[in-house]
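What you see is the complex with one protein chain gone and the rest in place.
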């Protein structure tokens, strides 16, 4: 952005751009306003990755409209999160959509070849954490990462966790997805030597308080190198894991 | 108590006890009222163990008074919990007191020989959990249990936990004392085959919320066989562990 | 486990086992991975009791699949908790299932003869606490315990509680199930001389906060010998009660 | 007040009072403004009882000033709550003050003869609840009630509670003061046939959360006839108990 | 109860009652156990009022069964709270039931003539608080009280509150029912000279937190003479109001 | 009101009004009691604006009844908030209603010409905040304000926020509607030089806690000049904005 | 700012400013970095009012340093909030400071003549709310407002509130400062016809939860036209009141 600013100012000085045009351009909106949303049109360029639409609370029509606006503007790939099967079916009517049901993710475009530095390990405490884990995993795959899955490896059967020791030691980034008491994040964090992203889930009942127990547990992890995202935020974990996994890559 | 009731009623029938005396006796107070407290005088008989005084919020004078009343009534041993060093010094002036500073426990009388079925293992996540752990351990010892201590074995260095595998497998009851995220309870609970009593501690800062994070973590433990007592309640854990450890013993 | 390790190492030394085989075996998974779950295959051996499946959040198909894998592996009895009537009906189509509707528990196999040291008393504050109480009671029965039920004995009519004085004094372990203010745990805890497991329930409204009032009440019980499990966690209480009730038994 | 209004209007009609005077009088302040406080000057008349000053957060000078203003205006008796020993000493320098240290109450004037309908029973769960209980008891005494005290009768030793059965059955109003799990309110509420005012106290630690556990427990009491005041609000309970205990009395 | 005890003991002494019979009687259950509930059979005698069944969480069949057991035992009137219209319709099929739809109360038997000392005023902040207010009002009426209703008199239009000044000044007991910020309790409490029972309701949204805002507001009321019951607990308020309103009455 | 009081008193003095009539008038109800509600009949006069009915928790019949009573009393315009489409359809059957579906507002009467001092800017963080924003916007329009909308300008794409810099600098009052972390309020508050009303919304999931995260964020805004209304309270924000926007206007 | 941008661009075009200078200026820091703080140097110009320093958590030296930097840069008046008496004394040693002890505010420079549109009324529920109220009042005075104080007018003595009816009706903006249940905001909000800013205070105990009860009460106020600032945030209320009170003024 600073370089763009400088270039514009040079054009003003050189008379190649009027003062009014420059003033307008500086305030110019790099997005299209389609009424119910402002579609961001050059984020792709900025990040070398696909665009993301948060499907919750949007109608199928709105989602299809946003996707169309993006495609019209030349955006290659679009990732739609929190997309229910019903909406996916409706969007598919007008859009070429690949749908991942467990992850509740719709993909417009193609899934890229992995180009990250290493693997992203996605581990879950139990079977019920799978939707959140898949949201993280598919997100990471869509952003160009090789993903290894280790599901249902919770600490109540610690031998299950240890069976994945090699995956843990070999990963470049680890996403730990767990509800209930969320202890898996501390165990993995104590064994791993790479960044660990902890995702509390709303799995559990009673004093799990919809994920609060796991959230607090993860925030207080005695293991260093662990950070936390919002309850059930698989997308955020996958996005951040990808960003970390592409560090050191040219153009990352 | 039912047998006492029956005996009294027989005495009434036989004329050995007046109606008024019986009515009074049934309502009779098995404790001495010394103004600021009602000193329980036959709990010892009921439980074959020492009497307990909760020292917090009582003055040294009150504590000494309660102990004197108990001793006068023939109570053998007295355990005083949450006894600060200052109060311990003051109580010692008039009472023959053995003081355990880390545990903040004062003992009047002698520590009995262990007569439980097995060992009670007390494990802590970190060094800061020691006061609560010692409260549990000394309580259990005072109630006739052999105690094994495994401190600072938190999950951030999982090898530390595993170094105590034999202690865990060999214990008859386990007390897990941990603050922060309290994950140790789940790990130990997943490995142990005996009852596990989890004690959350107020160790930690920020989102530990004075022990709430550990408390919730322990309540949501995915390991079966784990139950929880109040934050920092070392005494309660030691008392319950002793009760369990004496099951199957004659007179337990 | 230590003994298994030693035996393997001896086999390596004696040439009866290759280094690679031993390294693999140490990391070997004592469970079958059937995609959506890792079915634990020798827990039965470890605990001399039936295997448990948490039915919530699993489809009837998944449950049936897990049960089939267990049975194929020679697991005798399976306990399925949080099993709705609809799922029970579906699972029954392919599995020989005994269903306890109030407890929401399905049992594959037979209910064993009681082999615990004494009786497990399950008491509730009110009628609405029955589903959680039955989950605890059926679990304990499935794990080989004689269970005595005392329902609707809440403290608002203290004579109802006292009518069960003999049950309370005679039990080996007591499970107290109560919602609202959960005072029953303190009353029973004050009368009993055996371990008391308190189960707060989500019964109540307004400031009951889905079981939080009862949970806090129980955690702060002024009676010693009381510990607490998660809100509505009847299974956990039944499991722990069984473990305690089998202490002192050979092979427990 | 309606009668005063009518009288004033009649005076206006009869010319005995000017319009301006009446308009002013209707808005007139029945209190003296002494800068830092508005001293209420005819509450005594309204309620036939002593005036109350909340001492917390006021300096000894302010308290003395308020008392002086009241006495100057002819107010007979003044009750000062939450008065620390230091402030009491300072106020005593200029005011004839009777100080109740445990209750932290200062009284200017005399304690009246009891003129209520029956007795007010003040019961506490433990010794540490005494300051709040005394605040309630002294308040009730100052407002003309006969008070019966039953302290340290908590439910962990249920026989202690029952030893006061006659007091409970004979009281006209009962104030139950308890911290920790506050179960005493439900037990007493289940036995009593008169109104029960429950006062949660901040006694306890850990998950007592400064009185929240007791507060929630009391609000959810399964016993009918129980209502609750703020944590540690002994004054409020004593005041309300007095109001109830004077019902049916002429002039109450 | 003490008198009953004495009489029984006299019978034992006189040989009119065997020891076993007496021992049994003392522990005798003054209720009928009908499986899913313990029906209290002499509460009527104890309190000179109708019996109460909490309808929530009970099936129509269970409710009808409990009512039948009561009627068979000679209980005159029964009050069923939290009774949905559907259940009321079902219960009506087998029971002669009078149903108050807004109050969600079913009455078996007749509504008694008022025999309290004065009137019970039930005031609400808004229209939405009516179901809870009616639960309180009908309860009080069923227990023999004359009830005055003042609905929708919230403080946002303070003139609406003042329009009921006479009702407030003339009541013997006041029940204030309010959600949102619950300020009505303080206003009425500041004007009234009789006991005020505050009932927070779950009316409101956002930071009303299901009645918590009103609950806290009422607990912290700066007006003396106000006590609080659980959120939405209209029955509890009506019951307590009746108890207070009958004080001083012979047999109350 | 003071002037009315004075005038009445003068009439009393002059004999133009009887004492009884004046006493009655002073207590007179400036509203009509239609059973389920007290319809305020001269608020319009007081505020020169339309009357408001809160539709939530009222039946369509009740709403229609209230509107009819208002119209009969000469109230010009009525604003009905939280009106679901179903209720709107039902009310429309008997009332001439203009319905704003996104805002969930029904309007009886006409929308007035803007007569405020400047514009009211309504900005939202995301698309999902639109219903609350529209409730604010339509309310403000109904009360005579020119409204500028800037939706989906959240801080994750800060250039979107800045694209509305002119709107922000030019507004007379700003309403910021945001869920999730609510940071938009601080950003706008840091740029604006007019009063900013922040409306947290319940948009978000997990640790958004139904709007609590946004609420706390807004209350702690480091920007001066920001105040907050209840979660999702678009009406309150629109009403307050209108009040501020009419300051300095004659008759405001 | 837009006009500045345009002017700079014109200078670039005209050669009066180099491209580098313009690019730098656009990013230029309108503040001085003195190490521990970034002192804002042209806020005065932007808002025609004094600069504000938040004294909490800053040493007296840091405060004096910031003030000196401001004065050196030509800033006229400085307002220092949350300034303890000790720090005020230390700052006074090097700075010409006027200190308001109750408000904990220090003023460098002179207090301006009021130039707002009307008066700002500051009302408090009790005496203990005075520090927060004075922070609001002195802030408003320093920003050019005439302030009317009405302290200790809480609703428990509603006649005290009404004694200030004229102040309420005559104010241009009202600040209501109240702790405990915070009902004053609703009462005043129901009577006033101007914007009301509610400031919850941390005054109270027990379930006041440090101001939470008042905060929730105010957020849920049933009176329209009320908005809320943070607990104890007197400065924020005074600042916002001033902003509103200067609306319609030239240069406001």
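In order of appearance the chains are A, B, C, D, E, F and G, and numbering begins at 1 in each one.
Throughout what follows, a contact is a pair of C-beta atoms (placed from the backbone, for glycine too) under 8 Å apart; a residue touches a chain by one contact, two chains touch by 3 or more.
Since we're looking at a predicted model, the values are computed, not measured.
S.K.: Considering the complete complex, identify which of A:62, A:172, A:186 or A:201 is in touch with the unshown chain.
M.R.: A:172
S.K.: In the complete complex, the non-displayed chain touches which residues of chain C?
M.R.: Answer for chain C: residues 2, 5-6, 9-10, 12-13, 15, 19, 22-23, 26-27 touch the chain left out.
S.K.: Mind pulling the chain A residues that touch the left-out chain?
M.R.: Missing-chain contacts on chain A: residues 1-2, 46-47, 52, 117, 165-166, 169, 172, 193-195, 197, 215, 219-220, 224-231, 235-237, 239-240, 243-244, 247-248.
S.K.: So which bits of chain B touch the chain we can't see?
M.R.: Residues of chain B in touch with the missing chain: 127-128, 130, 151-153, 157, 159-160, 162-163, 165, 203, 205-208.
The definition used in the following text is that only the chains that are shown with their structure count from here on.
S.K.: Looking at chain pairs D-E and D-F, which one is connected by more C-beta pairs in contact?
M.R.: Comparing D-E with D-F, the pair joined by more C-beta contacts is D-E.
S.K.: Starting from the mean Cα coordinates of chain B and chain C, work out the distance between those two points in Å.
M.R.: So the centroids are 25 Å from each other.
S.K.: Approximately how many whole Å separate the CA-defined centres of chain C and chain D?
M.R.: 49
S.K.: Spell out, as numbers or ranges, the residues of chain A touching 2 or more other chains.
M.R.: Each of 27, 157, 206-208, 212 in chain A touches at least two other chains.
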